[in-house]
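Only one protein chain is missing from this complex, and each of the others stays in its spot.
Right, subunit A next:
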Amino acid sequence: MNNTHTGQAGKKLSLKEKYALMTRGLGWDTSYEPMDKVFDQLGLEGIRIHDWDKWEDPFRLTMDAYWKYQAEKERKLYAVLDAFQQNNGHLNISDARYVNTLKLFFTGITPAEYNAHRLFAMLGRQFPGPGAAIACQMQAVDELRHVQTQIHSISQYNKYFNGLHDHSVMNDRLWYLSVPKSFFEDAISSGPFEQIIAISFALEYLLTNLVFMPFMSGAAYNGDMATVTFGFSSQSDEARHMTLGLECIKFVLEQDPGNVEIIQRYLDKWFWRGYKVLGLVSMMLDYMLPRKVMSWKEAWEIYFVQNGGSLFNDLSRYGLRMPRHWEQSVAEAEHLSHQTWNSFYNFSDAAAFHVWLPSDEDMAWLSEKYPNTFDQHYRPRIEHYRRLQAEGKRYYNPSLPMLCQTCQIPLIFTEGDDPTRTSHRETEHEGEKYHFCSDGCQEVFEQQPDKYVSAWLPAHQILQGNCFAPDADPQAAGFQAEAEVMRYFHVNPGQDNMDYEGSQDEANWRLWKGLSPDGASKAPPAA
């Protein structure tokens, strides 16, 4: 409808004018306070920006269009989630074992998405260029939307499966979740340029395919339409996030030649930090998806070596090179999932999901995918575990593990020249010893020791007596320390964890699917 009496307002703006007014036009230079006081974190890292107007917005998205697109995506997503719920979509997944990948994702990644929301909201405040600030603000809202839709998926699965009842408390307390948690807290407590390189470039551009593609394809292969739909819904956001990452790195590199060295240091650090977190994904791909998509080794070859390699080829004209130790990550692809899975088999009585031994068919697949390592190094111990389980003597590790000061993963990795010898590095800082799983983690520590000396390492916190509920009394007679730590984690022993075989999840699944205890399909009772 034409609105003639307001004159100018009735004129429909061209897209170009609208973009100019609603992004660049919203910025101004402060006059009551100097700009460097208002944007007080910008100078801390030594990065020099001479002209924020050189920032290019590849999407040229304005806020009104953003809301429109996002609302449309939400409508579609929730229509599918509603249908999934009403049609008992959880019964169409390949097997109840599959849900354990979701448990790991929802307790490990969903709270990280919330931290990503906080991080981008702060970045939107810290960048003086309106182009960059608005892109960050939009991403902050995206991340919040992702948290919200994932929580709605959690609430659906939580009705039927154990271990999903308290994802946020678990993320704060549960030992293995300190790995993704500390990754994001490391990023969010960095300077603004390091934050955006860490999350937008290293995680969202370089490594995101490793999280999303195998995971979403895994969901599709295993009949999980709720997760697939969420994946599609977030994919267009992710495309925008990746572009932000790439634009940001090019912008910063082009602004000042002195920035290259700093950015390279950030890339070296955040590649290594991200790679370590992805160990969880390697285990999902090789050991947890009932219907396999591809091996970790194949995924790393395609998404990191090939795609990442050509990306760094493009970036070499700015003076950037591949991140330090990338060759090591390729060599370790032969071992990563097997070593990660073994640590969860060791400690599955202290986790919030189930594990199980690979079947004969799974082991044949692992032999085929890992011809250089599986039969030689990993099959014998799985067969040993099988014998023990058959004798009713299932092995659980009753000890606490030694953790890496940087990535917080137990020292489960082995030396490049000897896959049977634990990889260990050690340094001393101000009279204290610190231990690491790798050269990469030691180097990250040595860049900023004051940051990592304060790491909240779960095993040490348990031994300091800090992982008990407020009403627990360690001095009381008959105090059960291990049970009390589980209570602090909000994990129900035996119900949320240990083996899938014999679990409540398995019993329920058999009941719903009409399966007899030996796995065969049971004829429905005669009417």
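General remarks:
Following the convention adopted for this analysis, contacts are C-beta pairs under 8 Å (C-beta built on N, C-alpha and C of every residue); 3 or more make two chains touch, one makes a residue touch a chain; residues count from 1.
We adopt the following convention: contacts and distances are computed from a predicted model.
Hidden from the displayed complex is a chain whose UniProt protein name, among "Sulfate transport system permease protein CysT", "Phenol hydroxylase", "ABC transporter ATP-binding protein" or "Paraquat-inducible protein B", is "Phenol hydroxylase". Only one residue in the set A:109, A:412 or A:498 touches the chain that does not appear here, and it is A:412.
Only one residue in the set A:14, A:31, A:86 or A:399 touches the chain that does not appear here, and it is A:399.
Residue A:464 is the one among A:14, A:31 or A:464 that touches the chain missing from this view. The chain not shown here is touched by just one of A:250, A:424, A:487 or A:510, and that residue is A:424. Across the interface with the omitted chain, subunit A contributes residues 41, 44-45, 186, 189-191, 194, 339, 342-343, 345-347, 376-378, 380-381, 384, 395, 397-403, 410-412, 414, 419-422, 424, 426, 430, 432-435, 448-451, 453-457, 459-460, 463-465.
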